[in-house]
Structures are given as structure tokens and as C-alpha cells.
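Please find one structure pasted underneath; my questions will follow.
Apart from one protein chain that is not included, each protein chain of the complex appears where it belongs.
== chain A ==
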């Protein structure tokens, strides 16, 4: 009798539970669709509106003049020219910012990892967190004051790189410290137990062991600064031609998007440039995810 009773209870319970389960499952599905729909819509819109402009000359020619664009639009053709001055400018800026920020950021990150709980290290960690919260336009102003006014005596790629490097620093510092913390302490002890000096343990054991984490951090920092526009407006200004001179004004993809936005004839180029930038950032993100997944396997 007792078995019969308990089986009835179970069935009753089961219907209630399965209803609860279904309701919860569908709630989760709906919420996750709402969550991912913006990214799907953004990419869809960019591809839809931008793909027509993506052709060979998009990657090889400099930006067209307003007149060329106006004629093309009037004749119903696609706008000639491309954004190669922006692409090279962005590469130059990112390269220089990385040259400044990666060594400094990794060294500071290692310092924080080596000195946990020390007052000076805590101060640096807090300051770096605050730095991360500084609005990018303020960093642009600072770079303007420091570099544009005093060093290059005019708008320059160097000034933009300095602003971007300051933005990268806290990200690299944090990711370096977190990566080093993940490396088992026994590895450090194993190196030291072999009579290896401390600095060699850091260079030859700890950094190689954490290289995937470090490169993930660097790639994410780069993808973070790729789309920065505000600080560049105040520092690199823009340039209609390809420029590799760090002391001269330079263009960048996000700056071009802003320029296109302000020119009613170039609207189509906004979308293709945005698509390019988005694709670039997305690729970096995917690469960094791959690297960190590979290191965990």
C-alpha cells in the first residue's frame, strides 16, 4: 500500500515539476534570444548596408573627395576610393601604442604579482583601476597637452598612440597579474629548487607558461582601442593620404567613420568602414578566445 501511495505522489509531483521545468526553460530561451539579438542585428545591418562598398579599391585606395562621391551617388554608382589611409593609420597607431603599453604593462603586472599585499603595489593596482575608468576623451586632452603641444608641436600619430597606450595599460596590467596568479606556485618553486636565479625563473618558466594568457590580454586590449575615436580627434586629427610619419597627422578607421558621417555624400562608406572595423575587432576576439581555450585543453 505504501508503495502505491508514494508512486501516486511522485506522478503528481512530476507533472508539477515538468511544468515548472518547461516554464523555466522557455524563460531562459526567450531571455537569451533578447540578449544575443542586438549583436545579430548589428552584424546583419552592417553586412546588409556595407557589403556593396567592400571591393578591391576599398582596401587599396584613399578616401575620395566629396565631389567624387557626390558624382558617383548622383549617377547611382558605388562611391570610388577606399579607406586605406585609415587602415594604415590604425595599424600605425596600434603598433606604436602596443610598443609603449605592452612592455610597461607586463612589467608592472609582474611587479604586482610578485608583491601581493605590499602598500606600494596596492596603490599601483588601485591607480591602474582608476585609470581604466578615465573617460577616453580626457586621455585625448592629456595627450594633446603633453605631446601635441610640447613634443610634436602639432597633431601627430605619436600623440594618438600615447592616448591609446594609456588606455591599454590598465587592461594589460590586470590581465598579466591575473594570468600569473593562475600559474601554480609549485612551478616557481620547482624552478628555484633547481638553483635557478629568480629573474630567470620569471623569464624562462613563468612567462612561457602564461604566454597564452598574456597574449589574450594584449589582444583584448588592442581590440578595445581599435574603435576609439574621441581621443584621436584631439590628437591625430586625420589625414586624407597614407601616412607613416609618427610626427604627422594620421587617419584611422574610426576617425574616417566620423568624417563620413559628417558628409552626406559618403553615407555608404560609413557602413562598409564600420563593417571592416567590426570584422577586425571580432577576429581579434575570436583569436584570443581560441588561444585561451587551447591553453586550457
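The definition used in the following text is that a contact is a pair of C-beta atoms (placed from the backbone, for glycine too) under 8 Å apart; a residue touches a chain by one contact, two chains touch by 3 or more; residues count from 1.
Here is the rule we use: contacts and distances are computed from a predicted model.
This complex has a chain not shown, and the name its UniProt record holds, of "Heme/copper-type cytochrome/quinol oxidase, subunit 2", "Phosphate ABC transporter ATP-binding protein PstB", "succinate dehydrogenase" or "PadR family transcriptional regulator", is "Phosphate ABC transporter ATP-binding protein PstB". Of A:191, A:217, A:231 or A:254, it is A:191 that touches the chain left out of the display.
From the options A:62, A:205 or A:270, the residue with contact to the unseen chain in the full assembly is A:205. Hidden from this view is one chain, which touches chain A at 184, 186-197, 200-201, 204-205, 208-209, 211.
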